[in-house]
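One chain of protein is taken out of this complex; the other chains stay put.
Chain lettering (A and B) follows the sequence in which the chains are written, and residue indices restart at 1 in each chain.
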Amino acid sequence: MTPRRIKRLIGRGAFYLLLLVIGLYTVFPFYWAVVSSLKSGSALFQVEFWPAHPAWDNYVAVFREQPFGRNILNSLFVAVSTVALSLSLALAAAYALGRVRFRGRGLLLAVILGVSMFPQIAVLSGMFELISGLGLYNNLLALSFSYLIFTLPFTVWVLTTFMRELPQELEEAAIVDGATPFTIVTRVFMPLMGPALVTTGLLAFIAAWNEFLFALTFTLTSDMRTVPVAIALISGASAYELPWGNIMAASVIVTVPLIALVLVFQRRIVTGLTAGAIKG
Amino acid sequence: MSTHASRLTRQRVRSAWLFLAPVLVVLALVAGWPLLKTIGYGFTDASLIDPASAKFIGLDNFSYLLLDSHWWAAVWNTTVFAVVSVALETVLGLVIALALNAQFPGRGGLRAAILIPWAIPTVVSAQMWSWMFNDVFGVINHMLLALHLISHPIAWLASPDTALLSIILVDVWKTTPFMALLLLAGLQMLPQECFESARVDGVHPLKVFFRITLPLLKPALTVAIIFRLLDALRMFDLVYVMSGNSRDTMSMSVYARQQLIDFGDLGFGSAAATMIFAIIALFTAVYLTVARVGRER
Partner (left out) sequence: MAAISMHAVGKTFGKTAAVSNVALDIHDGEFAVFVGPSGCGKSTLLRLIAGLEDVSSGSIAFDGQDVTEQAPSERGVAMVFQSYALYPHMNVYDNMAFGLKLAQSNNTNKTDRQGMDQRVRETARILQIEHLLARKPRELSGGQRQRVAIGRAIVRQPRVFLFDEPLSNLDAALRVQMRIELKRLHRELGTTMIYVTHDQVEAMTLADRIVVLNEGRVEQIGAPLELYHHPRNLFVAGFIGSPKMNFMSAIVTACDAQQVTLDLGIGRPIIAAVADTADLKTGAKVTLGLRPEHLTDTSGEGQLEGEVIALEHLGSETYAYLACGNGEPLVIKSAADTAIKVGQRVSVAVPPQKCYLFDETGMALARRDFGEWNVIEVG
């Protein structure tokens, strides 16, 4: 072998080592959570990279010791209703912003982008009062409503960029056919926006599913909590006796569906993320 | 110039406003009004239990805030957190993006794998890492001890020296993929001819990176960094779940929430929240300017 060839082989090896490290770094923590969740009793406190006696005890305990099933349903309800609300509102708005020329359009886009930068803490007290005023404290509707502050600007923004890319002649054909703007949105564009709606909806779903601050502040009782709050507040007898097995089991339960979604829609998510960020 | 707006144009503009109205109303309700309320409360002595009996007290809350060492500690923590984590994320994200930009078997799989940390709820990441950082049973101490890198277990989250560092490491783990994907998208939009001609000329890869890739990637990089900085400045979940209201790691958002909800001091907490909003608004203005400059180019 020539020295040049050896040098190249070493370079190649280093590159694959780098890939391996990246892979391990990103996947190991979750793997560790899965392994830990399958260890029951004292096995949890031994460092073993493969559970010798996998057991489902922790999973059973999570559902027994708190209304975790209820928490999952809460999260589902909040995330789905938030996504449905944002998509239906945003689709119409995206048509207006993406396809109609009118004065003030640029300013509106800037305002909507600006709202997406709002720190949640800045609206917390005002929102708290609004929600109490509406009688929605400790009510899931409070979350569906308040989550619109971050899902709505994002969905409007991304759908607008997608809406702009639809061919102009298609819209003009519909106009010549006598379609009103409402008809154009519902019967011509919406069927074509399927992929965009899935992408945007998925990203909004993940954001709503993961939200913590509002969920922590606007709910009180454990049967109104969403999953992140429930997991954050799982506690044992004292700070030093946290039921780590249960926490890991709960973490795995709520993460596996998300990871499945992400893996299935990988390409679309990347498109959506970059449409939201770079084109902005 | 007098354009005769036809019925079609008028109908379209009217519909546009009609279509926008629900979004604008909702945004006014969930963002505009609460923000104004928060700012308003910042000038009163309102309490959470009885907001109605609030009295206007001028700038008292703000002057008290500026004298509170805990607030300044929170500002410091947030700044350190934002700067260090975004810097690490940028470097690591760039490395991962460059690696993923190359051709190799299993590339799609690795790209999917790095999405996992991004998809995991922040609260879950916080718990997972808290367990790994556990001083007695944590896998991190175990591995470091086995490799003889440390002589005795470290109380990562309990010790003031390492708590913020630990939180930063978790944030880096969670958000580096996002950075990497943004940068990868940026890399893939770069004109390939530059790299091909550089390769034909036999330019050293490192030189190619610093002379060609980095300058071309700068707009995407700037946008991504500011985007992440804005996110880091309002950070709440990680800190709250990993170390609660501990003074050593408290971020600005945690500080404001503690005043607001735990202490029930609606007026003072709102003043702190208003300060955070002002800081982030400033950064947003910078971001919008940068984005606009980037688009015009």
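As a convention for this text, contacts are C-beta pairs under 8 Å (C-beta built on N, C-alpha and C of every residue); 3 or more make two chains touch, one makes a residue touch a chain.
Quantities reported herein were computed from a predicted structural model and do not represent experimental measurements.
Interface note for the absent chain: among B:9, B:79, B:162 or B:246, the touching residue is B:9. Which of A:179, A:198 or A:261 touches the hidden chain is settled by the complete complex: it is A:179.
Contact between chain B and the absent chain runs through residues 1-9, 11. For chain A, the list of residues touching the undisplayed chain reads 167, 169-170, 172-179, 183, 187-188, 191-192.
FYI, only the chains that are shown with their structure count from here on.
Rounded to whole angstrom, the centroid-to-centroid distance between chain A and chain B, based on C-alpha atoms, equals 15 Å. Contacts from chain A toward chain B in the complex involve residues 15-16, 18-19, 22-23, 25-27, 29-30, 32-33, 36, 44-45, 47, 89-90, 92-93, 95-97, 100, 102, 108, 110-115, 117-130, 145-146, 148-149, 152-153, 156, 175, 180-182, 185, 206, 209-210, 212-213, 216-217, 227-229, 231-232, 244, 247-248, 251, 254-255, 258-259, 261-263, 266, 269-270, 273-274, 277-278, 280. Put simply, chain B touches chain A in their complex at residues 8, 11-13, 15-17, 19-20, 22-24, 26-27, 29-31, 33-38, 41, 48, 51, 95-96, 99, 102, 104, 106, 108, 110-129, 131-132, 134, 136-137, 139, 142, 173, 177-178, 181-182, 185-186, 220, 223-224, 227, 230, 233-234, 236-237, 240-241, 252-253, 256-257, 260-261, 266, 269-270, 273-274, 276-277, 280-281, 283-284, 287-288, 291.
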